[in-house]
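A quick write-up on the structure given underneath.
With one protein chain removed, the remaining protein chains of the complex are shown where they sit.
What follows is subunit A.
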(Lines give C-alpha, C1' and ligand atoms only; values in the text may rest on other atoms or scores of the structure.)
Protein backbone atom coordinates (compact mmCIF):
# COMPACT_ATOMS: atom_id res chain seq x y z
CA UNK A 1 0.00 0.00 0.00
CA UNK A 2 2.99 2.29 0.38
CA UNK A 3 4.34 1.47 -3.11
CA UNK A 4 2.81 4.43 -4.95
CA UNK A 5 4.34 7.09 -2.74
CA UNK A 6 7.85 8.48 -2.59
CA UNK A 7 9.60 8.66 0.76
CA UNK A 8 9.04 12.41 1.01
CA UNK A 9 5.36 11.96 0.22
CA UNK A 10 5.06 9.27 2.83
CA UNK A 11 6.58 11.34 5.58
CA UNK A 12 4.29 14.24 4.71
CA UNK A 13 1.32 11.90 4.73
CA UNK A 14 2.28 10.58 8.13
CA UNK A 15 2.68 14.06 9.53
CA UNK A 16 -0.59 15.31 8.09
CA UNK A 17 -2.50 12.21 9.15
CA UNK A 18 -0.79 12.42 12.49
CA UNK A 19 -2.09 15.95 12.85
CA UNK A 20 -5.58 14.92 11.80
CA UNK A 21 -5.21 12.16 14.37
CA UNK A 22 -4.38 14.78 16.99
CA UNK A 23 -7.66 16.57 16.35
CA UNK A 24 -9.53 13.28 16.65
CA UNK A 25 -7.45 12.58 19.75
CA UNK A 26 -8.61 15.86 21.27
CA UNK A 27 -12.27 15.03 20.86
CA UNK A 28 -11.66 11.48 22.12
CA UNK A 29 -9.77 12.71 25.17
CA UNK A 30 -12.50 15.15 26.13
CA UNK A 31 -15.16 12.49 25.67
CA UNK A 32 -13.17 9.79 27.45
CA UNK A 33 -12.25 12.04 30.38
CA UNK A 34 -15.89 12.52 31.26
CA UNK A 35 -16.76 8.89 30.72
CA UNK A 36 -13.77 7.68 32.73
CA UNK A 37 -14.49 9.98 35.67
CA UNK A 38 -18.12 8.89 35.78
CA UNK A 39 -17.36 5.21 35.33
CA UNK A 40 -14.46 5.30 37.75
CA UNK A 41 -16.40 6.99 40.48
CA UNK A 42 -19.89 5.64 40.21
CA UNK A 43 -19.46 2.47 38.19
CA UNK A 44 -22.08 3.92 35.88
CA UNK A 45 -21.56 3.30 32.19
CA UNK A 46 -23.14 6.33 30.63
CA UNK A 47 -24.49 5.21 27.26
CA UNK A 48 -25.93 8.69 26.73
CA UNK A 49 -22.50 10.29 26.86
CA UNK A 50 -22.47 10.80 23.09
CA UNK A 51 -25.77 12.67 23.33
CA UNK A 52 -24.33 14.98 26.00
CA UNK A 53 -21.55 15.71 23.55
CA UNK A 54 -24.04 16.42 20.78
CA UNK A 55 -25.93 18.75 23.10
CA UNK A 56 -22.71 20.74 23.35
CA UNK A 57 -22.43 20.69 19.57
CA UNK A 58 -25.98 21.99 19.13
CA UNK A 59 -25.36 24.69 21.71
CA UNK A 60 -22.31 25.74 19.70
CA UNK A 61 -24.41 25.75 16.54
CA UNK A 62 -27.11 27.88 18.18
CA UNK A 63 -24.47 30.21 19.52
CA UNK A 64 -22.87 30.69 16.13
CA UNK A 65 -26.23 31.42 14.52
CA UNK A 66 -27.09 33.85 17.31
CA UNK A 67 -23.83 35.75 16.95
CA UNK A 68 -24.14 35.81 13.16
CA UNK A 69 -27.61 37.26 13.35
CA UNK A 70 -27.40 39.66 16.28
CA UNK A 71 -23.77 40.34 17.11
CA UNK A 72 -21.82 39.96 13.87
CA UNK A 73 -19.16 42.33 15.17
CA UNK A 74 -18.27 39.91 17.99
CA UNK A 75 -18.44 36.82 15.82
CA UNK A 76 -14.71 36.24 16.08
CA UNK A 77 -14.99 35.40 19.76
CA UNK A 78 -18.20 33.43 19.72
CA UNK A 79 -16.44 30.10 20.11
CA UNK A 80 -15.30 30.86 23.63
CA UNK A 81 -18.83 31.78 24.66
CA UNK A 82 -20.12 28.68 22.91
CA UNK A 83 -17.72 26.42 24.78
CA UNK A 84 -18.65 27.88 28.14
CA UNK A 85 -22.35 27.55 27.34
CA UNK A 86 -21.88 24.01 26.04
CA UNK A 87 -20.16 23.08 29.29
CA UNK A 88 -22.92 24.63 31.36
CA UNK A 89 -25.77 23.14 29.31
CA UNK A 90 -24.39 19.60 29.25
CA UNK A 91 -23.27 19.85 32.87
CA UNK A 92 -26.68 21.05 34.04
CA UNK A 93 -28.42 18.34 32.10
CA UNK A 94 -26.00 15.79 33.53
CA UNK A 95 -26.81 16.86 37.06
CA UNK A 96 -30.51 16.76 36.31
CA UNK A 97 -30.21 13.24 34.88
CA UNK A 98 -28.16 12.11 37.88
CA UNK A 99 -30.79 13.48 40.23
CA UNK A 100 -33.80 12.16 38.36
CA UNK A 101 -32.51 8.83 37.11
CA UNK A 102 -29.04 7.61 37.96
CA UNK A 103 -29.02 8.02 41.74
CA UNK A 104 -31.91 5.59 42.08
CA UNK A 105 -29.90 2.94 40.25
CA UNK A 106 -26.52 3.03 42.01
CA UNK A 107 -27.15 -0.38 43.52
CA UNK A 108 -28.03 -1.81 40.11
CA UNK A 109 -25.14 -0.88 37.80
CA UNK A 110 -26.37 -2.99 34.88
CA UNK A 111 -29.69 -1.20 34.93
CA UNK A 112 -27.92 2.13 34.54
CA UNK A 113 -26.60 0.81 31.23
CA UNK A 114 -30.14 0.19 30.06
CA UNK A 115 -31.49 3.42 31.54
CA UNK A 116 -28.82 5.61 29.98
CA UNK A 117 -29.23 3.83 26.67
CA UNK A 118 -32.94 4.62 26.81
CA UNK A 119 -32.04 8.18 27.68
CA UNK A 120 -29.78 8.37 24.64
CA UNK A 121 -32.68 7.28 22.39
CA UNK A 122 -34.96 9.87 23.97
CA UNK A 123 -32.36 12.58 23.50
CA UNK A 124 -31.74 11.60 19.89
CA UNK A 125 -35.43 11.87 19.12
CA UNK A 126 -35.62 15.15 21.01
CA UNK A 127 -32.77 16.56 18.89
CA UNK A 128 -34.51 15.29 15.77
CA UNK A 129 -37.74 17.01 16.78
CA UNK A 130 -36.11 20.27 17.84
CA UNK A 131 -33.31 20.70 15.34
CA UNK A 132 -34.60 18.53 12.49
CA UNK A 133 -33.08 15.36 11.08
CA UNK A 134 -30.62 17.17 8.82
CA UNK A 135 -27.11 17.67 9.97
CA UNK A 136 -26.07 21.20 10.75
CA UNK A 137 -22.67 22.77 10.50
CA UNK A 138 -21.27 25.84 12.18
CA UNK A 139 -19.68 28.81 10.52
CA UNK A 140 -16.14 29.29 11.76
CA UNK A 141 -14.86 32.81 12.43
CA UNK A 142 -12.33 33.85 9.83
CA UNK A 143 -9.33 33.68 12.16
CA UNK A 144 -9.90 30.01 12.71
CA UNK A 145 -10.08 29.13 9.03
CA UNK A 146 -7.21 28.31 6.78
CA UNK A 147 -3.97 26.64 7.64
CA UNK A 148 -0.36 27.35 8.36
CA UNK A 149 2.06 25.92 5.80
CA UNK A 150 4.96 24.22 7.55
CA UNK A 151 6.69 22.87 4.46
CA UNK A 152 5.66 22.61 0.80
CA UNK A 153 3.62 19.51 1.39
CA UNK A 154 2.70 19.83 5.06
CA UNK A 155 0.23 22.30 6.43
CA UNK A 156 -1.67 22.34 9.68
CA UNK A 157 -5.18 23.72 10.13
CA UNK A 158 -5.62 26.59 12.56
CA UNK A 159 -8.88 25.24 13.98
CA UNK A 160 -7.08 21.97 14.64
CA UNK A 161 -4.41 23.77 16.64
CA UNK A 162 -7.16 25.58 18.51
CA UNK A 163 -8.93 22.33 19.40
CA UNK A 164 -5.66 20.79 20.56
CA UNK A 165 -4.92 23.82 22.72
CA UNK A 166 -8.40 23.73 24.28
CA UNK A 167 -8.05 20.02 25.02
CA UNK A 168 -4.66 20.53 26.62
CA UNK A 169 -5.98 23.28 28.87
CA UNK A 170 -9.03 21.27 29.91
CA UNK A 171 -7.07 18.08 30.51
CA UNK A 172 -4.60 19.94 32.69
CA UNK A 173 -7.50 21.60 34.46
CA UNK A 174 -9.13 18.24 35.18
CA UNK A 175 -5.81 16.78 36.34
CA UNK A 176 -5.26 19.67 38.74
CA UNK A 177 -8.84 19.42 39.96
CA UNK A 178 -8.60 15.70 40.64
CA UNK A 179 -5.07 15.42 41.99
CA UNK A 180 -4.52 18.76 43.67
CA UNK A 181 -7.81 20.12 44.94
CA UNK A 182 -9.85 19.16 47.99
CA UNK A 183 -12.83 18.36 45.86
CA UNK A 184 -10.63 16.06 43.78
CA UNK A 185 -9.51 14.28 46.93
CA UNK A 186 -13.16 13.76 47.80
CA UNK A 187 -13.82 12.35 44.34
CA UNK A 188 -10.93 9.93 44.71
CA UNK A 189 -12.04 8.93 48.18
CA UNK A 190 -15.55 8.14 46.96
CA UNK A 191 -14.04 6.29 43.99
CA UNK A 192 -11.92 4.20 46.31
CA UNK A 193 -14.57 3.30 48.90
CA UNK A 194 -18.01 4.85 48.83
CA UNK A 195 -19.36 3.91 52.26
CA UNK A 196 -16.06 4.68 53.97
CA UNK A 197 -15.95 8.08 52.28
CA UNK A 198 -19.34 8.80 53.82
CA UNK A 199 -18.07 7.61 57.19
CA UNK A 200 -15.19 10.10 57.20
CA UNK A 201 -17.63 12.91 56.54
CA UNK A 202 -17.77 13.29 52.77
CA UNK A 203 -21.20 14.03 51.32
CA UNK A 204 -21.07 11.29 48.71
CA UNK A 205 -24.33 12.24 47.04
CA UNK A 206 -23.16 15.77 46.41
CA UNK A 207 -19.84 14.51 45.10
CA UNK A 208 -21.65 12.08 42.79
CA UNK A 209 -23.90 14.75 41.36
CA UNK A 210 -21.09 17.22 40.82
CA UNK A 211 -18.87 14.59 39.25
CA UNK A 212 -21.61 13.46 36.90
CA UNK A 213 -22.26 17.05 35.93
CA UNK A 214 -18.55 17.67 35.43
CA UNK A 215 -18.14 14.59 33.22
CA UNK A 216 -21.13 15.56 31.10
CA UNK A 217 -19.97 19.18 30.94
CA UNK A 218 -16.61 18.08 29.54
CA UNK A 219 -18.52 16.02 26.97
CA UNK A 220 -20.31 19.25 26.07
CA UNK A 221 -16.96 20.92 25.40
CA UNK A 222 -16.00 17.89 23.32
CA UNK A 223 -19.17 18.57 21.33
CA UNK A 224 -18.08 22.14 20.80
CA UNK A 225 -14.74 20.95 19.47
CA UNK A 226 -16.49 18.29 17.44
CA UNK A 227 -18.32 20.90 15.37
CA UNK A 228 -14.98 21.74 13.77
CA UNK A 229 -14.28 18.27 12.46
CA UNK A 230 -17.76 17.03 11.61
CA UNK A 231 -21.30 18.15 11.08
CA UNK A 232 -23.77 17.79 13.90
CA UNK A 233 -26.78 15.51 13.55
CA UNK A 234 -29.10 13.85 16.06
CA UNK A 235 -27.19 10.56 15.91
CA UNK A 236 -23.63 11.85 15.52
CA UNK A 237 -22.89 11.10 19.16
CA UNK A 238 -23.48 7.40 18.70
CA UNK A 239 -20.55 7.13 16.33
CA UNK A 240 -18.23 8.25 19.07
CA UNK A 241 -19.53 6.40 22.09
CA UNK A 242 -18.11 2.99 21.10
CA UNK A 243 -14.65 4.38 20.41
CA UNK A 244 -14.76 6.28 23.66
CA UNK A 245 -15.61 3.15 25.63
CA UNK A 246 -12.78 1.39 23.91
CA UNK A 247 -10.44 4.14 25.03
CA UNK A 248 -11.59 4.05 28.63
CA UNK A 249 -11.27 0.27 28.86
CA UNK A 250 -7.97 0.19 26.99
CA UNK A 251 -6.46 2.90 29.13
CA UNK A 252 -7.38 1.23 32.40
CA UNK A 253 -10.40 2.66 34.18
CA UNK A 254 -9.73 5.40 36.73
CA UNK A 255 -6.34 6.31 35.32
CA UNK A 256 -6.19 9.75 33.75
CA UNK A 257 -2.80 9.15 32.16
CA UNK A 258 -3.94 5.78 30.82
CA UNK A 259 -7.00 7.41 29.23
CA UNK A 260 -4.83 9.97 27.48
CA UNK A 261 -2.28 7.42 26.28
CA UNK A 262 -4.96 5.12 25.01
CA UNK A 263 -6.87 7.92 23.25
CA UNK A 264 -3.61 8.94 21.60
CA UNK A 265 -2.66 5.49 20.36
CA UNK A 266 -6.14 4.64 19.13
CA UNK A 267 -6.75 7.95 17.34
CA UNK A 268 -3.31 7.92 15.71
CA UNK A 269 -3.61 4.34 14.55
CA UNK A 270 -7.05 5.01 13.17
CA UNK A 271 -6.15 8.24 11.45
CA UNK A 272 -3.00 6.90 9.82
CA UNK A 273 -4.57 3.63 8.69
CA UNK A 274 -7.59 5.46 7.30
CA UNK A 275 -5.45 7.16 4.71
CA UNK A 276 -4.17 3.91 3.26
CA UNK A 277 -7.13 1.61 3.85
CA UNK A 278 -10.87 2.12 3.97
CA UNK A 279 -12.34 3.56 7.14
CA UNK A 280 -13.94 0.30 8.21
CA UNK A 281 -10.79 -1.71 7.56
CA UNK A 282 -8.86 0.76 9.70
CA UNK A 283 -11.40 0.28 12.47
CA UNK A 284 -11.19 -3.50 12.22
CA UNK A 285 -7.41 -3.44 12.54
CA UNK A 286 -7.54 -1.01 15.49
CA UNK A 287 -10.12 -3.15 17.25
CA UNK A 288 -8.15 -6.33 16.68
CA UNK A 289 -5.02 -4.75 18.09
CA UNK A 290 -6.91 -3.50 21.13
CA UNK A 291 -8.51 -6.91 21.71
CA UNK A 292 -5.12 -8.60 21.47
CA UNK A 293 -3.51 -6.17 23.92
CA UNK A 294 -6.40 -6.43 26.36
CA UNK A 295 -6.10 -10.22 26.33
CA UNK A 296 -2.51 -9.87 27.46
CA UNK A 297 -3.22 -6.97 29.82
CA UNK A 298 -6.83 -7.13 30.97
CA UNK A 299 -6.40 -4.32 33.49
CA UNK A 300 -5.66 -1.83 30.71
CA UNK A 301 -2.54 0.15 29.91
CA UNK A 302 -1.97 1.93 33.19
CA UNK A 303 -2.80 0.79 36.68
CA UNK A 304 -1.67 1.83 40.11
CA UNK A 305 0.34 -0.71 42.00
CA UNK A 306 -0.82 -0.71 45.62
CA UNK A 307 -1.97 -3.25 48.13
CA UNK A 308 -5.75 -3.32 48.11
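The working rule: a contact is a pair of C-beta atoms (placed from the backbone, for glycine too) under 8 Å apart; a residue touches a chain by one contact, two chains touch by 3 or more; residues count from 1.
By definition in this document, contacts and distances are computed from a predicted model.
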item: Name per UniProt, for the chain absent here [options: "ABC transporter related protein", "ABC transmembrane type-1 domain-containing protein", "Membrane protein" or "RNA polymerase sigma-70 factor, ECF subfamily"]; value: "ABC transporter related protein"
item: Given A:202, A:229 or A:287, the one touching the chain that is not displayed; value: A:202
item: Hidden-chain contact residue, picked from the options A:12, A:41, A:90 or A:186; value: A:186
item: Interface with the undisplayed chain - residues on subunit A; value: 182, 185-186, 188-189, 192-193, 195-205, 304, 306-308
